[in-house]
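These notes are about the structure you will find just below.
With one protein chain removed, the remaining protein chains of the complex are shown where they sit.
Up next, subunit A:
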Amino acid sequence: MSHATSPDTPRASAPEPLLRAVEVRQHFPVRRGFFKPTAYVKAVNGVSFEIAEGETFGLVGESGCGKSTLGRTLLRLVEPTDGACFYRGENIFEKSPSEFARFRRELQMVFQDPYSSLNPKMRVGDILEEAMKIHGIGTRRTRTDRVIELLETVGLSSEHYFRFPHEFSGGQRQRIGLARALSLSPKVVICDETVSALDVSIQAQVLNLMKRIRREFDLSYLFISHDLGVVKYISDRIGVMYLGNLVEVATAEELFESPKHPYTQALISALPKTNPRTKKERIKLTGEVPSPLSPPSGCCFHTRCPHATEICRTTVPASRTISDTHKVACHLYEGRA
């Protein structure tokens, strides 16, 4: 696996990753007043990453950093402002709605809130069959068979077919949400805070289920979460987002062993330790996250960074390659590639 260092590099000899996002931007216009110019909330501000086949890419960041928006943008649930997203080499941002329908089957999503992501007026079987009906897959009987199969795959049973969503617990509903995403046999599943609303014991069950399903269905995940522990557990590689920017990308191990970006270092130092005797310095960040309406100039993190220098205030740091599997957007690593 190699990483294209610049988005403009033509397709290198390395195999094209399954999904490649290039400089994705999502800016939401905000009308502040009649005479004031329209401002933009820069929710996602030029994010590039790739997901290989069968890989889980974790995306962490605090709330409001744009990670969910990124997920929704990739599926074009909100139209992207700028950038490109290549799925098997085809830019899905440039497809017309009718062409894009084909890609919907390959790219699916599991939503955050298990209570409101299922239609309360429909039976579970109908909810799951809906996706296949929309895409005209199978006959009534084969669809039903498939749904029962899916229910069993996610650890439910055929007797749940005629039940309503309110008859299930949160964990069970997330399983249904997962089954719905799987019903179209996708290749990439975007999991937006899928386990955040569940309590810890259920989280583990659902995470293990997701791991098993990834193997069985040969899936790739884009796993969005604010929970470092959860992301570490499930991801192969992790990206850290701050204020609409991807500040560091590394394998899960590397990121937790030797975080490079000051923000990542602060995040990881805030994790509770399993051994209370280990002395480790807690890096405390001061101040608030700046408003995405007017992000700071230069490096977006310089307002809170303990190592900030003059250059951080003026120049946006480019993504630097530390090792084959580790990239960081920080001036501290200038010339240390």
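Basically, contacts are C-beta pairs under 8 Å (C-beta built on N, C-alpha and C of every residue); 3 or more make two chains touch, one makes a residue touch a chain; residues count from 1.
Methods note: contacts and distances are computed from a predicted model.
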item	value
Undepicted complex member, UniProt protein name, chosen from "ABC-2 family transporter protein", "Lipoprotein", "HD superfamily phosphohydrolase" or "Peptide/nickel transport system permease protein"	"Peptide/nickel transport system permease protein"
Touching the absent chain when the full complex is considered, from A:Phe57, A:Tyr87, A:Phe111 or A:Phe223	A:Phe111
Residues of subunit A in contact with the chain not shown	72, 75, 77, 101, 104-105, 108-109, 111-113, 116-122, 130-131, 134-135, 141, 144-145, 148, 158-159, 161-163, 177, 180, 184
